[in-house]
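Removed: one protein chain of the complex. Kept in place: all other protein chains.
Chains: A, B and C, in written order; residue numbering restarts at 1 for each.
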Amino acid sequence: MKVIKVKDYEEMSQVAVQILLGYMYKDGRVNLSITGGTTPKRMYEILIPYVKDKKQFENVHYYNFDEIPFKEENREGVTISGLRKLFLTPANIKEENIHILDQFNYEVKDEMIKKDGGLDCILLGLGWDGHFCGNLPHTTRFGDGTVRVNCDEKLKERLIDEFDDPKDIPDYYITMGPRSIMQAKNLVMIASGTKKADAVKHLISGEVNENYPATLLTLHPNFTLIIDEDAASLL
Amino acid sequence: MKVIKVKDYEEMSQVAVQILLGYMYKDGRVNLSITGGTTPKRMYEILIPYVKDKKQFENVHYYNFDEIPFKEENREGVTISGLRKLFLTPANIKEENIHILDQFNYEVKDEMIKKDGGLDCILLGLGWDGHFCGNLPHTTRFGDGTVRVNCDEKLKERLIDEFDDPKDIPDYYITMGPRSIMQAKNLVMIASGTKKADAVKHLISGEVNENYPATLLTLHPNFTLIIDEDAASLL
Amino acid sequence: MKVIKVKDYEEMSQVAVQILLGYMYKDGRVNLSITGGTTPKRMYEILIPYVKDKKQFENVHYYNFDEIPFKEENREGVTISGLRKLFLTPANIKEENIHILDQFNYEVKDEMIKKDGGLDCILLGLGWDGHFCGNLPHTTRFGDGTVRVNCDEKLKERLIDEFDDPKDIPDYYITMGPRSIMQAKNLVMIASGTKKADAVKHLISGEVNENYPATLLTLHPNFTLIIDEDAASLL
Partner (left out) sequence: MKVIKVKDYEEMSQVAVQILLGYMYKDGRVNLSITGGTTPKRMYEILIPYVKDKKQFENVHYYNFDEIPFKEENREGVTISGLRKLFLTPANIKEENIHILDQFNYEVKDEMIKKDGGLDCILLGLGWDGHFCGNLPHTTRFGDGTVRVNCDEKLKERLIDEFDDPKDIPDYYITMGPRSIMQAKNLVMIASGTKKADAVKHLISGEVNENYPATLLTLHPNFTLIIDEDAASLL
């Protein structure tokens, strides 16, 4: 585990961009799985002008690592829609370089990624409760690959913020599990703000257990954690 | 996880030799951590003539990953003594290429290995109870690095076979923990015989938990498991 | 450059097998380009039983690096026919794992190999005149990729031994050029016998020039040369 402590959200975003670009400049196919949500917002803002319409990145392929479908399933899910808006569309990424995980292919997705040569890097956020991707505490086990997680009422409540209309909240969502994430060649996690400080404390403490799922990732041989001062405030 | 099913102990030994040699032929320094015990006996028999006095392997360094000291601590411990007898001495490995983990350096060993460039490969055996190195169930946690494990009476009983004289049984032993092992670039595990079949079943089942410590290793991005037909008999 | 000096042809063959197997055990797709001719004969004899019908090598793909077509072009060329006889057929390699270079695809072959993820290892022989693949002195330049080499009478004479019927000798042959070979991740060259001693001397001398095309390969960051005592007799 390499821990990079930075000053603030801005520097965290910049360092994340630099690390991602490092993988993207590789010759030959590069497979990245990238996170949506609010934490990477500034990162994508910085990244987009470096990537948009640049021939040198035609070899880079993008994968979403979880998906919350709309209940009606008549449109793309919350994660990929969010990634399109945040990054894929403003960066003009070609459709053939976008590899969607959804409720229709999740059972074969791990095998598909392996055939594509595996993921070179996954960029992940960290939840205040220690979750990563859709691996909320006690929804998946360390041994799980990409799975469908059924939502009880409590889980549905946590999804409310993702939807304008609560009728769209689905009965399940899809996520790459701990096993799938650990297969990547490199993992990079970003965390910013005091709301993440408790989860960060658990990551750094050395413990590894399913109450804080992201603690597992600290065991990956190439795991980089980027935290700002607020996220590091409980260390 | 790559699972290689072979016919018998002889073929398992041969495949393990081939995989080890693959790492050893690399140019530049190569760091290997290798297992003692009975499982690798034939493997070392096959390996020794390929390695003994061969200039092309002068770049290979060897590390033990656990150590059971003699109670009196007036001589080298059980693990390194065993490795010397099995392999290091008959293969004429130079003393400067042997890097001993023991009760005197275990607290700084993880850092030392990192400075040496990290381990290219660890070759591990599998215990019938799912242990690896000295990580017997409930002696270490997934988050532990290289540690000292204090022996209660039950643990001391399990050490009896390692000693000619029970008065030599120590009050503690040393082991690289799950965290240390997961930092290696590649892991190779060998298992032979029906006695290992139950542990192998747990490894393949997809579960990952501290009751069967080796299940964690299946999450490593470069984990190879070599099992013979007997070890695979419960799959 | 890593030079491995061995006793004789038998040991050279064995070491080459061990190095090849090292690459083949990798998880995920492995791309190998392998040599025909007489030098690797014993190597393939040793290799075949380790590979034949082994599930663990289903991820290994094979490429020929040159081709001498029959003049009539109504059957597969000399190189791939030879490789089939020496190795691919007795080892039961599936047709989908065999990637043929020939007169019909040589112009796009470098691009095809790049799309396949590049070559993990090329195993090459060494000509008495310092040639490798079809890169005889003054037939190709260091900067050439995969090319068609037109045969003058002198070149045709050198091809006589490859054909039962001299009427089959073609007007040209195909070879991966120095540029294509240098793009591989690893290069392994084998040389045995006093007939190769002069070429080996040039390789070790430090010179790099087109009179001895193989001298270029000594500049590759991962080049391993395996030579027996006879081949090393002029050093």
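FYI, a residue touches a chain if its C-beta (ideal position, glycine included) is under 8 Å from a C-beta of that chain, and two chains touch if they have at least 3 such contacts.
These numbers come from a predicted model, not from an experiment.
Colleague: Given the contact definition stated above, which residue among C:Ala184, C:Ala214 or C:Ile227 touches the chain not shown here?
Modeller: Within the whole complex, the residue contacting the unshown chain is C:Ala184.
Colleague: Touching the hidden chain in the complete assembly: which of C:Val6, C:Ile34, C:Leu216 or C:Ala232 does that?
Modeller: Checking each option in C:Val6, C:Ile34, C:Leu216 or C:Ala232, the one touching the absent chain turns out to be C:Leu216.
Colleague: Pick from A:Gln18, A:Thr38, A:Asn92 or A:Ser205: which residue touches the chain that isn't shown?
Modeller: Only one listed residue reaches the unshown chain, and that is A:Gln18.
Colleague: Tell me, which residues in chain A touch the chain that this view leaves out?
Modeller: Looking at chain A, the ones touching the missing chain are residues 2, 4-5, 14-15, 18-19, 21-23, 25, 27, 50, 55-56, 222, 224.
Colleague: Spell out, residue by residue, where the missing chain touches chain B.
Modeller: Interface with the chain not displayed, on the chain B side: 28-29, 114, 117-118.
Colleague: Can you list, in ascending order, the chain C residues touching the missing chain?
Modeller: 118, 141-145, 178-179, 182-185, 205-209, 215-216, 218-221
The definition used in the following text is that only the chains that are shown with their structure count from here on.
Colleague: Need the CA-centroid distance for the pair chain B / chain C, whole Å please.
Modeller: 38
Colleague: At what distance in angstrom does the C-alpha mean of chain C lie from that of chain A?
Modeller: A distance of 44 Å separates the two centres.
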